[in-house]
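These notes are about the structure you will find just below.
A single protein chain has been removed from this complex, and every other one stays in its place.
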């Protein structure tokens, strides 16, 4: 904790969240997450905010979940196909096509994604009720773990052959 | 609670948050707050989201606090003078001029405001970590209470004469 | 945290809460609040206790709220007019005249007050469910902020002219 | 939950907590506990308040704990020997003689007691951070359980012979 | 909630958790999870308990997470390779070979797995701090969602070709 006498308005402030982020990467996505690390005044406040840029024609914030937060997603530009999937045993997909001005809720801990199906860059905001929500990008976590998960485990879990798993495991897994 | 089998994607969805709201009222402000009432899927999720439109040249979201939520405010358009004031005994004002893309934090339960000092309509988003945060607009609550608070109480508290208080109490107090 | 081996009964103890406090000030009020600062054993316990002395004939604990606590108020001596006001949009005043032995509840984060309408000093106790509840005295916070809130903001919020606001802003604002 | 439109100030109110309670019973104690059952407005507020009357010369609020609350005890009249005992393995007694105006803290879930060592009736207030804190009076719970706990269990636990346990189990166990 | 007068010891009871479960399925796993649905007395208690049976030579509780719980896993029989993977950006695998009597912790919301590397059936217990923790089996959720997730999304996320994804999506995905 900072000495309260030394706290200033800048400790509650961040600038530049409107600046478009580069999305020229394999997934076509760029996530800027503001937590208590970037805004000290968020300490103990139970909130964080992320900007999500998605490249035109297929930019993807791939399936992921937040171990410690629910999310409201608000789309300000573009057209997205978004969804979350419920837990065992139903695995119901709740999906929707969003256009600018639409809001969608991703419940606590459930896997969700945003996929740019439009022909221009899309931008949305992720609102999270933790100052440290965490992000677990599913594929990256499983296939990009260090050290690697035993390939037999992933092969059996995903119904893939071991060679495919090991091929995946040696690929680079860029995080959004 | 809704029967889980009858829940659909629309229960997690809201549309039209990008539509500018009318701000032609005394304060020059319009707040659209999405809680579990407007998005059933927010139930138990601990989050809500508000859109704040502020008229050019002085639109004001007047001093208020949220009894059950911290807030991150994100300005997407315009120029605002915003601030919050700490509790007794310091009453320190933490204020900042925000332009588009700026973020500011209003800690749990503290009084804060947004004031449009620019020459065009401003729009920001209020991110709150409760599905039912509540809004207590300070002046409206005190001078517009029904039934009215004893004028002697407000006169003494605000160091105003009773006539002024009673004049204020019969005014209309529009909520943002 | 204190070394547990060095903790003694005195860390859970406070004496003298029955001693009448001086109320010879503008508001006619004196609040003694026992938090984890005054009783180390309250650390992590989620409780605090305040004594409120109110001068005869108009002593006022002016409208205020606690950002992090609900309150039970228990009056042991005197006659008070007390109340709280609900959030937007209703602003309902829930008020009551209390005499010795009466109890009243002030819900989490709502603005409330105690006003001595009797001819003798009154004494009550404020029971709060946080070891650090905070007190935001409304008028003091808004008109006594350091640095001052822009007078235009307060004038518009309170429907006062700017001169009145600036007059108020240069007054002393004593906290209870 | 009550329909909000039908809520009135009386739902936040209780009267008569200053009336002395009868303590002419075996223990010489009378506890009046105000929870959400007696004050509907305490619902979801996380607080309750108890009045404890203790007969002169030995009135006892016997060892007990609150399964869901920490406590601040405030003595307004009389002289008490009070204490709590820490958990395994230390079992440290933190005890103190209190006179009017003294405050003592009983941490969450620990066994504590109040014993009137003065020659006049004593009165204190128990402040609890739950709207439904629960009271487990130790001896009454163990020896007055319905149906009875196997006497062998209590005999071994308390290092008493079975006959003594069974004698105790058929006694009346009045709750404070 | 059940009427308290009708609650009986059986509402806090479950029998037969020691009976071996059949593991003759594709994954070689069988999970019995006791929540407030199976033991009404767990309501509001913040706990649940699962039994995990894993077939000899490769029974797998495949990568999954609990959206609302941390876990302690206790192995009573067999030899397992278990692990969890941390969130972005590190994706560190914390893995260990467990034998009977070993305990391992899976932090809140992180993906983890148990893999039987021994030549006999293994049995462990999963201890969870929620009465309704939820289970999201990663592969099943993503590839077995109903309706199916757009194959393009999964192909890009997992760096698989669309044909492979669609092949996977039409497979049966048995939950543990």
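Each chain gets a letter, A, B, C, D and E, in the order it is written, and its residues are counted from 1.
Simple rule for what comes next: a contact is a pair of C-beta atoms (placed from the backbone, for glycine too) under 8 Å apart; a residue touches a chain by one contact, two chains touch by 3 or more.
What you see is a predicted model; the values in this text were computed from it and never measured.
> So which shown chains sit in contact with the chain we cannot see?
In the entire complex, chains touched by the missing one are D, E.
> For the full complex, which residue in D:9, D:41 or D:83 touches the chain that was left out?
D:83
> Out of D:52, D:72, D:105 or D:135, which is the one that touches the chain we can't see?
Per the contact definition at the top, the residue touching the missing chain is D:135.
> Just the residue numbers, please: which parts of chain D touch the chain that's not shown?
Given the touch definition above, chain D has residues 27, 58, 60, 62-68, 81, 83, 85, 87-93, 95, 107-111, 113, 115, 134-150, 152-154, 156-160, 164, 168, 171, 173, 175 touching the missing chain.
> For chain E, which residues touch the unseen chain?
Residues touching the hidden chain, for chain E, are 7-10, 12-19, 34, 39, 41-42, 45-49, 70-72, 74, 76, 83-84, 94-96, 100-108, 125, 127-129.
The criterion applied here is as follows: only the chains that are shown with their structure count from here on.
> Skipping chain C entirely, trace which chains still reach each other through touch and list those groups.
Taking chain C away leaves these connected sets: A, B, E | D.
> What is the touch distance from chain A to chain C, in steps?
Graph distance in the chain contact network comes out at 2.
> If you average the CA atoms of chain B and of chain E, how far apart do the two points sit, in angstrom?
So the centre of chain B lies 43 Å away from the centre of chain E.
> Spell out, as numbers or ranges, the residues of chain D touching 2 or more other chains.
none
> So how do the chains connect up here, line, ring, star, complete, or something else (other)?
Here the contact pattern is a line, an open path with two ends.
> For this entry, which pairs of chains touch?
Every pair of chains meeting the touch criterion: A-B, A-E, B-C, C-D.
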